[in-house]
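Structure incoming, see below.
Heads up, one of the protein chains got dropped from this complex, but the rest are sitting where they should.
Showing chain A:
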């Protein structure tokens, strides 16, 4: 496997790496990653795009792009998508930044609560989240029915583009929260103390030391949110907003047909904008060195809060958490409800939906654990390999790997799914089923689609490990493998756990590619099961029950991963504290 390739270059003397050469191990690692990306990303998408960008006789043509920009609906959709993505980042930041600061900078009694609950929106499949939010915040949801009763007013929270912004911001703000608080807790206390010694206090300290050092994490999170929202299909569709780019592409591909070029033109535009957004974030960070020499200080000094600060913090945290939990509460009620129609609360409660799903479809849960766990592992391995090749070697063309892997972000799941079907349906497994529709392919597709998250997290983690630490280890006589296992990986552990959890949790709620590729109930994951159940009046409760199970499972996994990372960090802190 490619991991074995890791130690090779880090162990090489600094001078040798300045030369324009690459060790065979580096080349092998790069080729393995490249082969994976070519086979499961470039070729499938390329086949779909090729089919779309040619006219009837197979000649290349650009006329479809002209059509796109001549059509006012598409131009408007384009602007709407930009607006929704931008506003979602803004609203998500309003939620995430204060939470991250409270958790990382202060001794706040509710910190564990914030970190765990902050991940919960991610485990809620967006379409289930939208269903639940309609029930709670919709035009005749619980909130509005109560408001109408009490005050005779109605809040149009879920209407049109702003409804999409509301749902997306609540769903994706954890990306910013997790990346930012990882960044914040990695900031060396020494930096802050240096600033304080020079006389910086309060806001100045925040502005000149903390925020710039936390910028990589914030931008990584914010650009992810932007791209995810820009590409997202399920949420606008469920809220019946069609004048955005992704829904337009989906509508064209699925209603006009696979031969219709416009869907693919939009696909390309989605790809381009997403790459621009990610590239813009990278550009902002270029030319700055964010790495810190000392590690293990346990992050910024966490200070005691005054009573007023604590009250203020609770006053922000509690309403935010209620807002974040509203869809979960909604889905929990729905999973227990007999009938819930035009009333603030269900008519009655029952456990029948849970017994239905546990009796009829236990495989949804085990499949999800298996596929998404494997996909998360693949992602961590690939992400570390690529990050290492990009940051620590001078392999020619290594940036191409990074760009290829990141391009997965901009490929709508539907397009990737159809491409995979086209490319691999002919390949038969020994038992006679097609590779394209087997669970192996589903796992690979999850890995490809979630690789960008893992890669960003691994890159951010590696960026913060100063190279001099590795050089120091080598100078002290540590071998390549020892340097990797004793220095680099432990220093990255928190980032890698975050990478795994992000990949796992988001893969567990992936739907668009799943719908194309999952062909059998027995092989299908949770998200598919929820979707299938949700399509019928009697299945709404059962679908919600599966949703609750999904949320609980991923929440438990996340909690465990957080605990592990935290314990590991404390252990290292202790060791380092005694070492010098």
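Here is the rule we use: contacts are C-beta pairs under 8 Å (C-beta built on N, C-alpha and C of every residue); 3 or more make two chains touch, one makes a residue touch a chain; residues count from 1.
Simple rule for what comes next: contacts and distances are computed from a predicted model.
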Chain not displayed: protein name in its UniProt record ("Peptidoglycan D,D-transpeptidase MrdA", "Heme exporter protein B", "Cytochrome c oxidase subunit 3" or "ABC transporter substrate-binding protein"): "ABC transporter substrate-binding protein"
Using the touch definition up top, pick the residue from A:135, A:273 or A:416 that touches the left-out chain. A:135
Which candidate, A:101, A:249 or A:262, sits in contact with the chain we can't see? A:262
Across A:61, A:240, A:355 or A:468, the one contacting the chain not displayed is A:240
Residues in chain A touching the chain absent from view: 56, 67-68, 70-73, 131, 134-135, 138-141, 160, 237-238, 240, 242-243, 247, 251, 254-260, 262, 338-343, 360, 418, 421-422, 425-426, 428, 434, 437, 515-516, 519-522, 532-540
